[in-house]
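Below is the structure I would like to discuss, written out as structure tokens.
Note that one protein chain of the assembly has been removed; the remaining protein chains are unaltered in position.
Up next is chain A:
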């Protein structure tokens, strides 16, 4: 079990900056994020866009801001669990919490900070009736370990960059690769699209255009996919693995079941310290709501600072906190 002072759910910009504010008060943080990388919306949705409203930066590229935040919190050595989604929260006899992820990682902490933004980024799923029944049994929405696909018959679906990239990569790994796409052209990087067309010409992959996967079959494990073409003709294809790659979309997820006051997918907080209705649980950044709330990085940063002043009393119940500017002592590390 991981032990820390504050467990932060969400490693977006606001979760990351909370580590800095906590560190100044000598509180340790562990961050958990469902995405395989830190940065939240900035890294997932708009890494290359400039942001114009971060004080002191007339313009800063989103990924650069994330990189800078990582550098800024480095002295406090936060620990991370990435690629896992927080599922449950259990109150202990001494009022502390144990948080558990979908992969079974557990974290013991005094304070929980929900910096979950718009929620967990989850894969967009195609409308195939019994898709969920085959999840983990041949159907997956990302390629975690390509070696597991060695010598298997793999069907990919989608027309974006990741569908193209994985098709090219898996052509050398899998026994058979089929890419199914609903249109007859690809809008992804022209270079990858060209590679896919070349591989198809060489007969190293099957390219099924203007078609959708409409049903899947198998006995306990995926065995076959049915593909419907634009002209409504249906063909069946033997397959061991199906990987639909249609990007990610945020969903509030398990946080909705934790007994917090929620309004329109946002957690209601007290603006004196961004605490929720449950003691020792705070919510900062895009995930919270209060009169006048603005979903801006800047506002999340401010909320992180106030939250830490309040959380201190749970981590150091016997100490009194007196406010000091960071410039007085520099950055005290652990």
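Everything below uses one rule, namely that contacts are C-beta pairs under 8 Å (C-beta built on N, C-alpha and C of every residue); 3 or more make two chains touch, one makes a residue touch a chain; residues count from 1.
In this section, contacts and distances are computed from a predicted model.
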item	value
Listed names "CRISPR-associated endonuclease Cas1", "Alpha-ketoacid dehydrogenase subunit beta", "3-phenylpropionate/cinnamic acid dioxygenase, small subunit" or "2Fe-2S iron-sulfur cluster binding domain-containing protein", matching UniProt entry of the absent chain	"2Fe-2S iron-sulfur cluster binding domain-containing protein"
Candidate in contact with the missing chain, chosen from A:169, A:246, A:290 or A:314	A:246
Omitted-chain contact residue, chosen from A:51, A:118, A:260 or A:283	A:118
Contact footprint on chain A, counting only the chain that is left out	45-46, 49, 118-119, 124-127, 157-160, 182-183, 186-188, 244, 246-247, 249-252, 264-265
